[in-house]
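Heads up: the structure comes next, in structure tokens.
With one protein chain removed, the remaining protein chains of the complex are shown where they sit.
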Amino acid sequence: MMDLAFYLVAGLMLLSAGLVAYRPKPLESALWLILHFFLTSTLYVFLGADFVAVVQLLVYAGAIVVLFTFVILLLNLNPQEISGGESLRWTSTVLFLCALGAVLFCLHIASPSLLEKMPAAGPSFGSIEAFSRMMIQNYSWSFEIAGLLLLLAVVGVGLLAYRRPSHRKPKDLENKREAA
Amino acid sequence: MEDTTILWLFLLGKIVLFFSVVFGMVAPIMIWVERRVAGLVQDRYGPNRVGPFGLLQSLADGIKLVLKEALIPQGVRNPYYLLAPVLAVVPAALSFAVIPFGPPTTLGGMFETPQRLQIANLNVGLIFVMTVTSLSVYSVALAGWASNNKFSVMGALRASAQMISYELAAGLAIVSVILLSGSVDLVRIVETQAGLWHIFPGFLAFLVFLPAIYAETNRTPFDLPEAEAELVVGYHTEYSGIKFGLFFLSEYSIMTTVSSTAVLLFFGGWNLLPGLSWADIGIDIQNTILGTLMAVSWFAAKVAFFLFLFVWVRWTLPRFRYDQLMGLGWKTLLPLAIFNILIIAGFMVFA
Partner (left out) sequence: MVDVSIAQLLFVSFGIFCIGASGFLIRKNAISLLICLELMLNAVNIAFISFSRFHNNESGAVLYFFVITVAACETAVGLAIILNLFRLKKNIRIQEANALRG
């Protein structure tokens, strides 16, 4: 029964990924992406990684896609801008599907041990304590550098998106009033 | 081990209880409280015609909303216009899955091991509450944008920018509580407040958390996005009838969620008093039904006080201007929250 649930979730993930990649309007892509992230979070819960599942929702679905949604709504593009000329080029799709099939085939013939059920997880797998212990003990440098990276991103975005406020001279306003 | 059918029935009972109480009772009662307290503060009567003391006013309003014409204005972007109220209610309902409303209890011997009074026993319950609060931004943004109305778009952008700014401050205030209690499980956090409530070492955290949750729910003094004088109700101008009712319902549900979170994190949940526990006065909250009911009612009373505080502040304080609001969130509350984490960490190490 749980296997059926896994196949359902995996199938819906692939379907929603296809909808994300092939819908003409970016806002629809963003909304299907939210669904895709929810399904990914469900998959992580199936694997027993609770903390990772909740963080996936918090960061990806709750912050990154919100950022996308804001930019899409703010830019407020003409419908022509978005859907004009979005012809699907099937060659790239077919190419990747062939690559997918090739990888499947290789997985099947290479190592039959890959097709066995996974060994049971440890008792504290996926808990926040085990995760934080691993991160602070073994990856503390990377953690600090990730913090620095986030700081750089914040500063960079502030610099890139800053627009000097345009100062309108009072002379222009007078001209407009006379002309009106 | 328990009989699984009893456990399933208990789960069903919890779900039914939660949804009937929160969506069926808290929202209408809060609307009545809001309007009566507004009248009290403004030295006038609130609604007092419909039923004794105006108690049936909420019911009348609900019936009116449901029976109104389901109007869809011309030119709205249709799937998003209808999706936005749904996206408002779903996170509001989802967040109740992890809020415990009482101590783990055997309900007077019905169960062998104490069962939690939470619908979903997540290890990471507190982070789930934060997650779900941050998902409620979508309904605001989509509602405003889909409404084909410039004022709605402005209201929506302001409201969502405000919500994501204050989420950060609230999250950092929560981090200090996680430091103090050593766990993100909400029941564990209440259990660690058996002696000293987290409000005492974490007073600054509470001082940051409270304005942050007012801004998260778009309540005064942070309700410029839905201010009637400036923006004609803002992002839900074009919604009428049951669609508006859903937005309203979600606002009160999220208010209840964040009030419950504030009580669980800072005010000891169902613990009696900062030094006194239920066991000290001889009440067993785990094994007797009466004890459990008393603990649950005490928790409900605290949550009710916080809900009343929401209403009281709304009708007392004037609203912030938008730049004052954003300045408060980024330049005051966020540094204060970071400073507070340092203080709490120092407290944990040296005391």
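Lettered A and B in written order, each chain numbered from 1.
What we mean here is this: contacts are C-beta pairs under 8 Å (C-beta built on N, C-alpha and C of every residue); 3 or more make two chains touch, one makes a residue touch a chain.
Fair warning: this is a prediction, and the values are worked out from it, not measured in the lab.
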Considering the full assembly, with which of the depicted chains is the omitted chain in contact?
A
Kindly note down the residues of chain A that lie in touch with the hidden chain.
2-3, 5-6, 10, 13-14, 17-18, 20-22, 26, 29-30, 33, 36-37, 40, 43-49, 51-52, 55-56, 59-60, 63-64, 67-68, 71-72, 75, 77, 81-82, 85-86, 88-89, 92-93, 95-97, 99-100, 103-104, 107-108, 114-119, 121-122, 125-126, 130-131, 133-135, 138-139, 142, 146, 149-150, 152-154, 156-157, 160-161, 163
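Rule of thumb we're sticking to: only the chains that are shown with their structure count from here on.
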Would you mind pulling out the distance in Å between where the CA atoms of chain A average out and where those of chain B do?
28
Spell out the residues on chain A that touch chain B in their complex, using ranges where they run on.
27, 34, 50-51, 54-55, 57-58, 61-63, 66, 69-70, 73-74, 127-128
For the complex, give me every residue of chain B touching chain A.
80, 122-124, 127-128, 130-131, 134-135, 137-138, 141-142, 145, 153, 157, 160, 164, 184
